[in-house]
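Note that one protein chain of the assembly has been removed; the remaining protein chains are unaltered in position.
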Amino acid sequence: MPVLEGRELRIIGFLCNWCSYGGADTAGVARFDQPTDLRIIRVPCSGRIDPLFVAKAFMNGADGVLVSGCHPRDCHYAEGNFYARRRLEVFKNFISVLGIEPERFEYTWVSASEGQRWQEVVTKFTNQVHTLGPLAPVPEISLDRLAATETAQP
Amino acid sequence: MAKYLKKDDLGSWLKELGETYKVIAPVEEGDAVVFRRLTDERTLRIDRQATQGPKGVLFPACEELVSFKYVKDPENPEKTKVEVKETVEAEPTLIFGARPCDARGFDVFDGAFTKCAVKDNYYMARREQAIVVSLACTKTETTCFCNWVGGSPDGTGGSDVLLTPVTGGYLVEAVTDKGEALMGGKLLSDADDARQAEAKKLLQEAKDSLREAPDFDCMPEQLYALFDNMDFWEKQSAKCISCGACTYLCPTCHCFNITDEQQGKEGSRIRSWDNCMSHMFTNEASGHNPRPTKAYRLKNRVGHKFCYFPDMHDGHIACVGCGRCIKSCPVALDIREVVTAAKECRLPEEETSDD
Amino acid sequence: MKIGVFVCHCGSNIEGTVDTKTVAEASLDFPEVTFATDTMYACSEPGQDGIIEAIEEHKLDGVVVASCTPRMHEPTFRKTLERAGLNPYMFEMANIREHVSWIGKDREANTNKAADLVRIAVEKLRRNQPLTPKEFDINRRVLVIGGGVAGIQAALDCAEAGLEVVMVERESTIGGKMAKLDKTFPTVDCSSCILGPRMVEIAQHPNITLYAYSEVESVSGYVGNFEVQVKKKATYVDWAKCTGCGECVEKCPSRKAPDPFNELLAPGRAINIPFPQAIPKKAYIQAEHCIKLTKDKCGNCAKVCPSDAINFEAKDEIITEEVGGIIAATGYDLFDWTVYEEYGGGRYPDVVTSLQYERMLSASGPTGGHVKRPSDGKEPKKVVFIQCVGSRDKSVGRPYCSGFCCMYTAKQAILTKDHIPDSESYVFYMDIRAPGKLYDEFTRRAMEEYGAQYIRGRVGMVYPDGEGQLVVRGADTLMGTQVEVKADLVVLAVGAEAAKNSPQLAEKLRISYDAYGFFMEGHPKLKPVETNTAGVYLAGACQGAKDIPASVGQGSAAAAKVIGLFSKEKLKSDPQTALVDIKRCIGCGKCAETCPFGAINMTEFRGQPKAEVLETVCQGCGLCAATCPQGAVQLKHFTDNQILAEVEALCRF
Amino acid sequence: MLEQLKDTIKKALPELDFVIGWGMGFDALHATPLFMYEPEDVDKLVWGPLNVHNLATYLPALKGRKVGIVVKGCDSRSVAELLQENLINREDVVIFGAPCRGTVSLTKIRKVIGNTGLIEDVNYADGTLTVKAEGASHEMALKDIRADKCGYCRFPNAVLSDHFVGEKRAPQVEEDTFEDLAEFESQPFEERRDFWMKEMDRCIRCYACRNACPLCVCRDHCVAQSRDPHWLSQQDGVRDKFMFQIIHATHLAGRCTTCGECERACPVDIPVLLFKRKFTKAIKDTFDYDAGLDPEATPPLLAFKANEDNIKEKEW
Partner (left out) sequence: MSKLSYAYYPGCSGQGTSMEYEMSTRALCEALDIDLKEIPDWSCCGSTPAHACDHVLSAALSGRNLGLAADMGEDCVLTPCPSCLTNLKNAGQHMSGSEEFKEKVNKLLDEPIGEIPDVKSVLQILFEDLGPKGVKEKVIKPLSGLKVVTYYGCILTRPPKLMEFDSEENPISMDRLMEAAGAKVLPFPLKTECCGASHGVARKDLVMKLSGKLLDMAEQLGADAVVTACPLCQMNLDLRQGQVNSANKTSHKLPVFYYTQLLGWALGLPQAQLGLDKLCVNPMPALRGIGKKEDAA
């Protein structure tokens, strides 16, 4: 379903199964209220997250992307988040040249026990994205064609 | 009867035509010159050859052939049918500022898409509604070789109207009946003899500035003979980096790929340009590739243009000599050199006789 | 594919804030979904039967359940699919409870979001492949880390069940904190009398190998086949020769060495045997205090040793052990109470910790069981106990209750009266937490029979009155006044914290730990001794503060888990592993370079270098898949195309 | 110096299958890669600011053959990078280096003379390029028409070579200050996006950027054209074109030496190097790492530190 017009923005989360997904579960179990915008995609490890998934989300019209994994040293797979940290950090730096505000993308660490922290992270990030507002998706068609369809349907 | 159009009136003329046609013309974009719909914000650039020719107007880099949609039976969701809709998009279009070589490219397309047993409805629909107003060349570039492949700076093949730049304006001549329809414009006046003579002189100078054309009659035979001489092709292709700049910029290349792109229950079948210099072009599902290296692929590219296509289409070479493949090639690979080398290559006769 | 979607009400847990019927209706519109329904409790027996019936009736070949977190019931529903004859991996879950219904009350937004989550589950499932686990052998040996009472219990239970046990203990003797205690609550029986024989059993059991004074250096491998490097720290005493006679300790001239077993209450010797019942009862040298090792003088111990066991050349040693399961039982440490400047921050000698007091009470302690003030050796007549020092105190970062302090304080108050009949005891407490069997009765005895004065309130300040006594000033919240008590001795009921270096060990074991360093159990209720890492179990206070009976209970529970694990013929590996498409692999080796498990081999195929995944070694993290630029390595069930489809599905509208 | 270079190559040639250098192309302004098999081929070798191509691009496909290659400073960094990734064997490659004063940008020349299709003659001497076209003569200082990458080049001499001919030049700059990037990023985010929309719209998906790139080592297996994984559709919309550039740049993060081949090869002049510049800066700032200097180094994105020096992710 589309995000709720005017109320929600398109925010995608990539969460590692062992820590952050569990942390989000813990937040749920504790009934910590959170904004409803975020949609979570579960992956085994933050190391699985190719930064290009984040790019793809932005290209397709996501307004914000949040990645969360185990705290450094606490990775279920020992090293996945260490690699993720480097890749995501560099990528976060990169997106400003594309014209995407770096604040639209954050990556952070939330453990399975940190329900409250998860609530804080989601709330803070959602607010952050709402401050920036929506990000237009990159057109799937050429600009000439886009202009043609736009004039056809005023 | 030749007409005359004042240089200052060109814009108004195109604007006038714009009421009937979608006018596509070479415009400046970044550091490049490309064919785009002419709008007030865009700057017309006809003082040099466009970076990319107008082939995309009639044969788009990508077009939707059909759109499809899976629809569930609301009574029984296990039953699904596919709704398919063919999308043929065509509207009256005027291509302005094509060079004679560019326009001749459409001849090749016509050969491939409209004159074969299987007709391409998509192309035909656009072709029928298109009118090509070309601009003859009074200057030639170092990469130009239209005269080698049967063209000329004032060639009319593929064009409906031909403009020749003269002092203060353009000589305007209808080439086809379609073109004749444009001759009635108020901004056009009858061209006097002096202007016609000037045009003739300028065009002759342009023709003279081109390199002498070699005789390509022997080419098909020669290329067939070189088919298994991979050593020759390896050396010729050594510097090729297997990109698609040459094919995508070529006014005659018309190979395409068809893919289904589906999202959820909806999708479209699209046709997009393909590129024979790419490994993927002939990659088979098994993983086997009959043209595994760039040598095979260059051989095919040259072979197709100068041998196989002419063989099938009354000797019409599938190259118009625009030179874009040379000048836009990232490594300046010169097809003229390859063809000349092929022509001059002494065939290893002893081996043939040994067989 | 024919996909069935089951949207669970979970009673009112989901239905309360999500319109499950609408979600089910919306799901029916998703690609390849041919059946969708809402259901009361998907995980209940009728719920599961409903799924099986629908699979059979509608010939479904894939199932999405929208309910709680997959971390909870994914295995449950996979089994359901298996019972229906489907491949269990043709299944996905949408977490519409923890991630939707429980975190907001906006029914419209929740319903909408729930449908979105179902949509991505459907898109993922459409790209799932049936998977079959691989089987592999188990090494039926178990490693127990920590030789406290929990570890001892776990080791003995495993050994009794016929398993080979390797026990690693950081100190030179096993016994842990319990060995330091004088008596135990609520029975007031002698701690070493009940623990001692169990320790001896460890030493004597043919199935148990004990590495004391050793630490786990590194752990590699995976469930069923771990490889553990154990560092045996140099003791400078050849334990094969040492008889534990203690001659060396007597003659050691370095008399200012710390004595950790006695909680630093009195100085010890550089060469030491912690206590008479130590297991193993062997001497070890604290190198930094040894005159021979620091200044190359002395060597008395070597001279007097009747068995020639002293070896000043000894070095740390690394031993490799292969095991199939691991039990972590590393216990706890006391909170560093010296951050409480208001209690003197360690400046007043007559303010001691509860464990120090325990050593004072113990006959094997430095005072021989006589309670004496550290400052002047006098017997205290007034003893003040302060509870919750480092427990239930956010200001020092320890908001949790340590659980056992109320009980041992009561015990110590009773023992004080036993040792010094004319003494008075005061206990400052916040609440009395005594929920165990006979516990509350015990604290009442302390008050009623032994006359301990319980004052409900925090202590704000302890300071010397300048005349040899300490002034303890606190609140009496029942009376609503400030009270000042003069004390000869102040005993702080210091709370428990995670044993030091717990996070480091957790990292080696690849298990999670909480903000305080306690190890995370698999599920707070249903998996109290499991961890998120298969084959690693928890026992005792390393998981959270616990008293002796709870620790022993967990030790047995962890042992039962290992015995259960090892009772299987073979183990099945998670088939969600990485897979290389060798047609696309260019053999650059970046995947092999980054794989944390060495699960990728570089091989040759028709003369070209190619990567190859060792399926039973691969743990399924997917790092390789994110590393491979051409996408030639894919993680099954988390392929690029699956994740892309999820992203695309979320952004399409 | 050119003669000396030729002699050196001729001496080495008998041991090698061939040596790759540059020769004159279809006109005096356009050089072209030259494959020298015989000593007489070596006579066609040219050296100067027109030698724009990075010939290292050819090396991975030649793995296993013994070949020579002539390099500029920037090209040599690509060679170092390929060695680091084990895509070529050091013992199979003989590297001929010479000091470089910078190479031209044909786009910039076109801006000066209007049309580079009408070249009659070209001369280069002492930092000045003289181009005769359409009867007119244009004198241009090299520093005005050189490629942007040469402006911030710190390695005019080969960083590794078997034969180095000529005297080593001092670098023009000590430090790359990324002013180009700062200037671009001084625009508001929306303008940056709009800029790329227009630029990407022009892309013809010929993949010259990728194929000219010496470090696009996936070659025939690029994700851009595969269905599994299916990162990109064959649509010619802005989205897929833009996404491809992001993929290209991301895959080069920590490996790219900013040789600029991607941008130079682009037939429609899209400034795609800027993406890589951004990554290069991020890598430099975060890991103090320059790609292509040390064949033995581990690239930063294939490594980690438990405590990163310059990553403050916990501050968010």
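A, B, C and D label the chains in the order they appear, each numbered from 1.
Keep this in mind: contacts are C-beta pairs under 8 Å (C-beta built on N, C-alpha and C of every residue); 3 or more make two chains touch, one makes a residue touch a chain.
Since the structure is predicted, the reported quantities are computational estimates derived from the model, not experimental observations.
Student: Who does the absent chain touch among those shown?
Tutor: The chain that is not shown touches these displayed chains: C.
Student: Out of C:342, C:376, C:418 or C:604, which is the one that touches the chain we can't see?
Tutor: Touching the chain that is not displayed is residue C:342.
Student: Check the options C:466, C:480 or C:607 and report the residue that touches the missing chain.
Tutor: C:466
Student: Of the residues in chain C, which ones touch the absent chain?
Tutor: Against the missing chain, chain C presents residues 340-342, 344-345, 347, 461, 463-464, 466-467.
Assume only the chains that are shown with their structure count from here on.
Student: Round to the nearest whole Å and give the separation of the Cα centres of chain C and chain D.
Tutor: Comparing mean C-alpha positions, chain D is 54 Å from chain C.
Student: Please compute the C-alpha centroid of chain A, do the same for chain B, then give the distance between them in whole Å.
Tutor: A distance of 44 Å separates the two centres.
Student: What parts of chain A, by residue number, touch at least two of the other chains?
Tutor: Chain A, residues with two or more chain partners: 56, 60, 73, 79, 83, 87, 137, 144.
Student: Mind pulling up the chain D residues that touch chain A in the complex?
Tutor: By the definition above, chain D touches chain A via 181, 184-185, 189-198, 201, 231, 235-240, 242-243, 246-247, 249-250, 253-254, 274-275, 277-279, 281-283, 285-287, 300-308, 311, 313-314, 316.
Student: Going by the contact rule set out above, which residues of chain D touch chain B in the complex?
Tutor: Its residues touching chain B are 25-27, 30-33, 35, 37, 53, 57-58, 107, 110-111, 114-119, 134, 198-199, 202, 204-208, 210-212, 219-220, 225, 227, 233-237, 261, 264-265, 267-271.
Student: Name, in rising order, each residue of chain B that touches chain C in their complex.
Tutor: Those residues of chain B that touch chain C are 70, 72, 77-78, 263-265, 287.
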